[in-house]
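Shown here: the complex without one of its protein chains, the others still in place.
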Amino acid sequence: MNSQVLLSLLEVLQMVGFVAFVTLWIEAYLYVHFNFPKKSWFLPAVLSVVPFAVLLLVLVAVGPVITVGQAVNIYLYSLLAEALLSSFFRYKGDKKLALPYMLIMPGFVGLALLIAYPLVFEVYLAFHDLKLTTLKVWSETGYLPFVNFEHFYDVFTKSPLSEVSFWQLLGRTLWWTVVNVFFHVAGGLALALLLNNEIRLRGLYRTLLVIPWAMPCVVAVLAMRGEFHSEYGFINIMIGRLTDAFPMLAQLGMHKVQWLSQHAFLTCTIINVWLGIPFMMVVILGGLQSIPKSYYEAASIDGASRFQKFRHVTLPLLRPVLAPAVTLGTVWTFNNINVIYLVTGQSGGTEEADILVSALYKAAFTFNRFSYSAAFALVIFVLLAVISLMWLKFSKGTESAYD
Amino acid sequence: MTELRRSTPRFKWGIFAVHAALILACVINIYPLLRIISVSLRPGNRLISTDLALIPDGATLLSYVSVIKNTNFLLWLWNSLIITVATSLIGVILASTAGYAFSRFRFPGNKLGLTLLLGTQMIPAGMLLLPLFLMVMKLGLINTYLGMVIAYSVSSLPFSIWILKGYYDTVPRSLEEAAMVDGTTQFGAFYRIVLPLSTPALAIAFLFNFTAAWNEYLVARVILSNSAKYTWTLGLFELQGQFITQWGMFAAGSVLITIPVLMVFLYSSKWLVSGLTLGSVKG
Partner (left out) sequence: MASVTFSNVKKIYGDNEVLHKVNLEIQDKEFLILVGPSGCGKSTLLRMLAGLEEISSGEIAIDGQVVNDLPPRDRQLAMVFQDYALYPHMTVEENMSFGLRIRKLPQEEIDSRVMDAANTLQIQKFLKRKPRQLSGGQRQRVAIGRAIVRKPKVFLFDEPLSNLDAKLREEMRVELAKLHKKLGATMVYVTHDQVEAMTLASRIAVMHAGYIQQIGTPIEVYSRPDNIFVAGFIGSPTMNFMDGSLETEGELLYFKNEAMKLRVPFPLCEGAEFDRNAVVLGVRPEDVYTERKLDKNLGDMVRAKVEVVELLGHRKNVYLECGKSRLLATVPALFKTEEAMFLWFDMDRVHLFDKASGKRIC
């Protein structure tokens, strides 16, 4: 344990050092450019590439990350890029801009490397053929056969998993999103309205009610999953006891159910609704509390009933809080892999509950269909983009009705 | 006075109904947690039972001893801690400077950058996982902390930048101007005046990064396959997978993890929410 601790600390140090070095390099790069705007391109280029060269040397020395030939190549390319960039900055460089660019650069380089580049890489993968059989060749030589639109065609015709089809997944995803978001908002609104009364123990209720959101997601989902176990889960135990006590219920068709294997989608939905309500509740409660009391008093004086107050004061004023929360919630629900994977992800798990994103995850990492899932991911991305755009248009349209 | 008395009876029933509804909701929301606690206290021979009592007969802490002694639980926690702290530190440092630039400077790309940050929130996390995994694999960083930190480091960055930008916006500019007239550089004014004043926001950003990485499961599942490098989420899932035999240990481990997380969360949830809505409303 002791040497392991040391080793891991060393690794963390190495990692922070790495980030610090990259940051330093970027800063040196910007500093050199913006502070020699009048000199020729050569000096800035050489100066700012030096730390980069050191980094490459270290990478070569440390181990099997890159080879010497690759390092030289990368270095030459970066020198060329430098020359171009610095001659550009020579004419365009504005010293005042140095600081803001230096400040945002490390973060944005990180985002570019870890979000933008993977996106591009995904497009590359989708048009090539990477699977378990070609993986070894690819990681050694970098060669991948080009397959055109084949994977995109497969996405719509072959199952991402073993039987469920793309169209089934799509339908289920939309249904899943609508049902979940509806119950999140309805449940959240109901609880928030209850909590917004002047009652005792309000703080305690609020604290207890956010617990599903506050618990680590993995624990919460696994715990709930346990409650759906066919023999030892709370639900079936209760059903068993009820039917024992009132045989009439059994005659009405109440009986123990194989939740996890036969009704996986329903189980996942129930668990996710349970998980998502507290967030909406907190957001809506915040919105409710920001509505000045005087509006309700004015409405009372005007003779509004409770419902009318809710309809004409609460709802419109809740809208600025609700609209972004619903948008966010929709995206989260659409993209929610966690619940479904944790409930059905183990070997032998069912495909009954899968939605697009969880099928994507399983296709990539359970079935190892790399390129196929890259294409699949792009399809989902486009779908989501189209839905978002439509939603934006729609919400803009309703906005003007209120203003 | 008469007005008040007349409305009292109806009012009382209303209050009663509100309390009843809230208590019901509370029970539903905390029951799974209570059940986990109850299972963790069960003695070994009756781990599996259809008993619903919250404090089981012959309650014992044996499961806790065994999850610490017989599994890698402590190691998993340690792994999680290292990865999470490194991730959060990097995230907060990057966000603190970027947020400042967005709050204080007008530069070409200012608006675009902020919009792009919001845009990244729309990208399905599962979508980037595959290329990220392949990159980490190519760099030979599978089963390393470094690989995990790289994969995690920017996931909370856009949100952190928005939170910090929002907070910096509330710090009066004249403070920095005063500092600059007093003799600091612009950057000096940032780290001597603005940063110390922004500790609450920095703490929130750190906490947000921390919880996100601490509770993460899917990325870890992909990058870590060696059980000695597991984070606690992977470890617990494994324990729970073998449902029958290790149910007690799973429950004990869950309780050990959940209690501190709950406390931190409940303490900070107010700010987290305001930050969440801030980030989305302003966009």
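Order as written gives the chain letters A and B; numbering starts at 1 within each chain.
The definition used in the following text is that contacts are C-beta pairs under 8 Å (C-beta built on N, C-alpha and C of every residue); 3 or more make two chains touch, one makes a residue touch a chain.
In this text the structure is predicted, and so the values were computed from the model without any measurement.
Chemist: Would you mind listing the shown chains in contact with the chain that isn't displayed?
Modeler: So, spelled out: the chain left out of view touches B.
Chemist: For a quick check of understanding: of B:S38, B:S66, B:N143 or B:T184, which residue touches the chain that isn't displayed?
Modeler: Hidden-chain contact among the options goes to B:T184.
Chemist: In the complete complex, which positions of subunit B touch the hidden chain?
Modeler: Against the left-out chain, subunit B lists 172, 174-175, 177-185, 188, 193, 196-197.
By definition in this document, only the chains that are shown with their structure count from here on.
Chemist: Which positions of subunit B touch subunit A when the two form their complex?
Modeler: 15, 18-19, 21-22, 25-26, 28-33, 35-36, 39, 48-50, 52, 75, 78-79, 82, 85-86, 89-90, 94-95, 97-98, 100-102, 104-105, 107-108, 110, 113, 116-117, 120-135, 137-140, 144-146, 149-151, 153-154, 157-158, 161, 186-187, 214-215, 217-218, 221-222, 228, 233, 236-237, 240-241, 243, 247, 250, 254, 257-258, 261-262, 265-266, 269, 273-274, 276-277, 280-281, 283
Chemist: Which residues of subunit A touch subunit B in the complex?
Modeler: 1, 4-5, 8-9, 11-12, 14-16, 18-19, 63-65, 97, 99-101, 103-104, 106-108, 110-111, 114-115, 117-119, 121-122, 125, 130, 139, 191, 194-195, 197, 199, 201, 205, 207-220, 222-227, 229, 231-232, 234, 237-238, 240, 274, 278, 282-283, 286, 320-321, 324-325, 327-328, 331, 334-335, 337-338, 341-342, 346, 357-358, 360-361, 364-365, 370, 373-374, 377, 380-381, 384-385, 388
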